[in-house]
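Only one protein chain is missing; all other protein chains are in place.
Take a look at chain A:
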Amino acid sequence: MKYLLKTENLKKYYGKKEVVKALDDVSLAIEEGKSLGLIGESGSGKSTLGRIISCLEKPTFGKISFMDQRIDNLSEKQFRSLRKDMQIIFQSSKGVFDPTYTIGDSIKEVLKNFEKLSEREYEERIDETLKSVGLDPDLKYRNVNQLSGGQCQRANIARALILRPKFVICDEPVSSLDYSIRKQILNLLNEIKEKYGITYLLITHDLSNVSYVCQAVAIMYKGKIVEYLDDTEKIGEKVIHPYSKILYASIPKANPHNRSIVYDKDNERVSELNQIIKGCSFWDRCEKCSEICKKNIPDLKEIYPGHKVACHLV
């Protein structure tokens, strides 16, 4: 099996005195053409993982390989040639474009960094890409402040796509958008995926996004992957890990009488990354917690083909 991206025992610690373990032993593999959704609550380390994979930050420990090449020890200069194949879409906000540049110039700059074309070819390529994300090419003469939120996010996607990358990291691509626009953008991501053959790493805390775009899903908790599923249909029924269950039970139901979440107020604790916990990172919130959970850290075991869980009790 060919892996597009593979991380092994990735760790990222912040701080010197009080160590914050943003990532703790993350091993992931993404196959070509099989987009992965990464889910987790705020502070679970999913955005950190995105930044580390795209080499915007260096890991404290661990290996990352991209297209059969180790990338975690490359310098920014050496990695630059690989950026053509790995792009990142940031969370939509006006801040992702330089306010003194027009949209067209911002996109052109990215293209110019990697490809030497004539001025005319640059313009054609930008127009074509803007059209493919559903924007009027004339918008390239505008500044970011003159765009709406949805347009801004489409332009953001256009900037990532202009290089025709193989792998795109989407860091919360829709979380700051209106509900009506969210679905449009997700459908757009889907269309583009099929058109250009892109593999995504979709980082999100919105569970409903995943099944739209992804073929596999990983659930993170406190810097660790607690569950991995090779299939995104009816995830809610398939998950086994107690945390994943709570996570899926928290999806709001249309009918209030069907509310399934039963949440013990006493057990509610803020999950803090710097809290040093022996054993399973979830035991203090887990209902089924037993003695072994407090002592040993569970490994990510494969229980069915394509289904991995890190829990002692399964």
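The rule we apply is simple: a residue touches a chain if its C-beta (ideal position, glycine included) is under 8 Å from a C-beta of that chain, and two chains touch if they have at least 3 such contacts; residues count from 1.
Here is the rule we use: contacts and distances are computed from a predicted model.
Among the names given as "Multicomponent Na+:H+ antiporter subunit D", "Membrane protein", "Ubiquinone/menaquinone biosynthesis C-methyltransferase UbiE" or "Peptide/nickel transport system permease protein", UniProt records the absent chain under the name "Peptide/nickel transport system permease protein". Screening A:Met67, A:Val96, A:Ile297 or A:Leu313 for touch with the missing chain picks out A:Val96.
The chain not shown here is touched by just one of A:Lys58, A:Arg80 or A:Lys253, and that residue is A:Arg80.
The chain that is not drawn here is touched, among residues A:Ser35, A:Ser54 or A:Ser132, by A:Ser54. From the options A:Val110, A:Ile203 or A:Cys286, the residue with contact to the chain not on display is A:Val110.
Mapped onto chain A, the interface with the missing chain covers residues 51, 54, 56, 76-77, 80, 83-84, 87-88, 90-91, 93, 95-102, 109-110, 113-114, 138, 141-143, 156, 159.
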